[in-house]
Structure formats: C-alpha cells, structure tokens
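Next up is a structure, given as structure tokens.
Yeah, one chain of the complex is gone here, protein chain that is, but the others are all in their spots.
Up next, chain A:
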Amino acid sequence: MSSQRVLRGVTKLWSLVRPISHARQQAVRRAVPMSLSDLGLRYTDQSGEEEEDHESEEQLQHRILTAALEFVPAHGWTAEAIAEGAQALSILMLPHNIPSSLSLLTSMVDDMWHYAGDQSTDLNWYTRRAVLAGIYNTTELVMMQDSSPDFEDTWRFLENRINDAMNLGHTAKQVKYTGEALVQGLMGAAVTLKNLTGLNQRR
C-alpha cells in the first residue's frame, strides 16, 4: 500500500472527522447534565453515519456536515466552539469514561484503516492501528491549541506525523532486509570456510 494512498485516506477521513469532533463538542455541552453513556452513543451516531456509505467524498461530507450542523445551530468554526472541544476532551478523560472513550478511539481508528484499504491480518493490524491512534491523539491536541487561520498548523503537523510513520515503516523494512542479507553473507562465509578447510569433502 503506497504511502500516498494512506496519506490521502487519512487526511480525507480526518477532514470528515473534523465536523464530528465539532458535533461532539456540542454534544458535550448538552450531555453534561445527562448520563455520559449518552455522550458515547451520540458520538457514535455521527461516526456511524460516517461509516455506512461508499458514496463520493462530497456527498458523504455534506451528509456529515448536515448532521453536525443540527448540533451547531449558531456557531461556525469559531474559537468558542474549539474551546468547547477542550472541555469535551477533558470529559472523555475522566476515569469513569475511559473504557468507552478507548473503545470509540479503537473503532474509529479501525474504520480509518479499513477505508484506507488496509488488509493486514497479522501483527501489522495492531501496529498500524496503534500508530494511527497516536497520530490522531496528538493532532487533536494540537488542534485544540491551534490559532492559525483555517488550522494550517494542524494540517502541517498531521502531514509531518504521517510522514514520520511512513518513514518508520520503511526503515523497519530496510533493517529487516539488511539483517537478512547479513545472515546470508555470514552463511556464505561459513560455507567457504568449510570448503577451504576441507570439512565438506568426504574422504
């Protein structure tokens, strides 16, 4: 799977998740007096909406935005709404909520990889999701503190992190190939030595 595709897939999904984060912020404001499992439920409604279709980008984004906009009647992408996001994050961090916020994170990351075309069925399945979860969390934190126009800093941060992850994958592969080549070289040297000392011959 090319790094280009993954980068595109993740930024695509990130742009879809953005309105969801936003809706989540509004949901938090309403959910605080209510039970917190409702919060989890509402968030997943939004992401359920996200998962269900394979329509074109624009249509899907439009539908999510429309759904999110129900929750965002008067605000746009204002600083005030983002401040709500910080509060939303802190509510998700309450020990009482950590199991459900973890399961939300894992199902979201699983969906991201699925729609980016991941087909791994071994330990890669776990490492890829762990890496993406790390990227998502750090980028979300950056977004909460971002004050640049249209979140340019956040997008740049995201691209850098994704490039880091790609490089890590490539480096790991190269280390593995180098190791294998080294082992073969050593085996060759051993066979040569055996030949030289005549241990390979049968008298």
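Simple rule for what comes next: contacts are C-beta pairs under 8 Å (C-beta built on N, C-alpha and C of every residue); 3 or more make two chains touch, one makes a residue touch a chain; residues count from 1.
The definition used in the following text is that contacts and distances are computed from a predicted model.
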Refer to UniProt and select, among "General transcription factor IIH subunit 1", "Aldehyde dehydrogenase", "Transport inhibitor response 1-like protein" or "5-demethoxyubiquinone hydroxylase, mitochondrial", the name of the complex member that is left out.
-> "5-demethoxyubiquinone hydroxylase, mitochondrial"
Note that chain A touches the chain not displayed via residues 37, 40-41, 43-49, 51-54, 62-64, 66-67, 70, 99-100, 103-104, 106-108, 110-111, 114, 119, 121-123, 125-126
